[in-house]
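Remarks on the structure that follows.
Excerpt of the complex: some chains, original placement.
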Amino acid sequence: MSVLRLGYVHINVTNLAEARDHYVNTLGMDVIHEDDGTAYLKSWDEADHHSVVLHEGGVGLVKLGYKVADDQSLADIEKRAQAFGATVDRMSKGDNASVGDGLRITLPSDHTLELYSEIEYVGTATGLWNPDPWPRGGLRGIGVPRLDHTLITTEDPALLERFFEDVLDFRAAERLVGGPDNDDLVASWMFCGEQPHDIAFVKGANGKLHHFAYHMPDWSALLHASDVMSMHDVPIDFGPARHGVTRGETVYFFDPSGNRNEVFSGGYRTGKDWRTITWTMDQAARGINYTHREIDQQFLSVVT
Amino acid sequence: MSVLRLGYVHINVTNLAEARDHYVNTLGMDVIHEDDGTAYLKSWDEADHHSVVLHEGGVGLVKLGYKVADDQSLADIEKRAQAFGATVDRMSKGDNASVGDGLRITLPSDHTLELYSEIEYVGTATGLWNPDPWPRGGLRGIGVPRLDHTLITTEDPALLERFFEDVLDFRAAERLVGGPDNDDLVASWMFCGEQPHDIAFVKGANGKLHHFAYHMPDWSALLHASDVMSMHDVPIDFGPARHGVTRGETVYFFDPSGNRNEVFSGGYRTGKDWRTITWTMDQAARGINYTHREIDQQFLSVVT
């Protein structure tokens, strides 16, 4: 498994100042770099230069970046992606601020996926010498520690799952199918390392973002996060609640442009010998929102 | 302040076996006594004979019982209730299983309120000698420790508040009024000791129950409670969420007959020098559901 993790998410925002306020003051990220309508942010426990990039103008996903282990991995992936029939371009150092050479793939779902192994090392807020468990000065707002995963929509989940398996060596931690005797794939949650998911996709329009998520320490941190959301007038989609899928705990909410965010905690440890869990459509509501066993229409319909 | 606490709630349930299963296996209460269509239950950390009584037939509140300190308190309250103009009857030992003499008052809101100072002592599950913090054998289902408060509806909140102040020496911890310049009372949360509330009422039909609540240790216990609700197919009204009013944490849900229950944690310490907090109608949604800042229609409309 040569893909390490979701490294960055680029999104469009209708108003950069408002978006900056949300990601900096509500979520607690730091602005590392800014140029001409674009802001590069990282969370306190992230070492790389940026994990969320805001582009002024519009709304929705621009592209995803996944970090890979080394250049050899890039070469291997390039070959496999071409063999799969995907559109693959070489990405040059500097195409993205502080990011090295890499690949730019158009997924079968029409999303742009960038892969890279080099990015400027900035370091976490607690450092590499005798560190504290969190920054001494305290955290700003929710204080998200790091980016975790993203959920995108696709017309053909089975095709996209095969792409991530064959080209990127991901595996499905959990899958949602039509029923016990109907293996039509509705959604898949896939991992590249040991998390429950590093990417997930659900049947829907190509090229769209359902949400991207930050990893939180635990359930108690979600109450604090929810309080901060209320103080900052952040619209909550659903949660705090338990997920059936991944067994995690969650709050879904929206940035000022309408892009959906999640704070997520918990989950289990996967790995190469993981056996995929299957959900059937009759239990889908329990799978998504284990607590309430119902899904609101907004959660199903709003993507950006 | 001579009223000690909400001692018991009698409710009608459409099917006693189903209700018994809910209160015993989902909530974790113990059946202490049963006769002829009636089940008397208590929670593990309650010492008195019962706190919830289920009556087969119909749905909704039968009556509330508040425990007072002593017989002198009963006599004092009787006089004040009569002076207030309420209907007051003497209740005899044995009218309720294991409960002593007392008073039966018809509140201005048409609810029946019983007051008593004696009830058979059964003891908590952890006992009075070198106790553990919770029962060694573990807890069943949610494992509610004790009854906490109730919320009822009334056509005239201001009248009912005055009754609880003048006759029962309660005080308002928090009040919801029309607006900064409109002191029409919409709801009041009142305490008799040091809790945020021992009873609350909101404008609505006379004689109805909105919910009764159990006190839980903390926010983590609410996640466990929610998981148990999901496993037992319990319909959740809303939560886990933060309350603005009382600052507590909450999950609202329904018993099989449709009576609303709550598990509640947190809150602050009140007392005789407490200054009442005021909420205005424009902030009512934030007051009820601080997390989501919206109230679903079901929460407003369903009473039993």
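Letters A and B name the chains as they come in the text, with residue numbers starting at 1 for each one.
Here is the rule we use: a residue touches a chain if its C-beta (ideal position, glycine included) is under 8 Å from a C-beta of that chain, and two chains touch if they have at least 3 such contacts.
If you're wondering where the values come from, they're calculated on a predicted model, not measured in any experiment.
> Whole complex: how many copies, 2 being shown?
This complex, considered in full, is made up of 4 identical copies.
Here is the rule we use: only the chains that are shown with their structure count from here on.
> To bring chain A onto chain B by a C-alpha fit, how many degrees must it turn, rounded to the nearest 5?
Value: 180 degrees, nearest 5.
> When the centre of a chain is set as the mean of its C-alpha atoms, what distance in Å lies between chain A and chain B?
Roughly 43 Å separates the two chain centres.
> Which of the residues in chain B end up touching chain A in this complex?
Listed in rising order, the residues are 219-220, 223, 226-227, 229-230, 233, 236, 240-242, 249, 286, 290-293.
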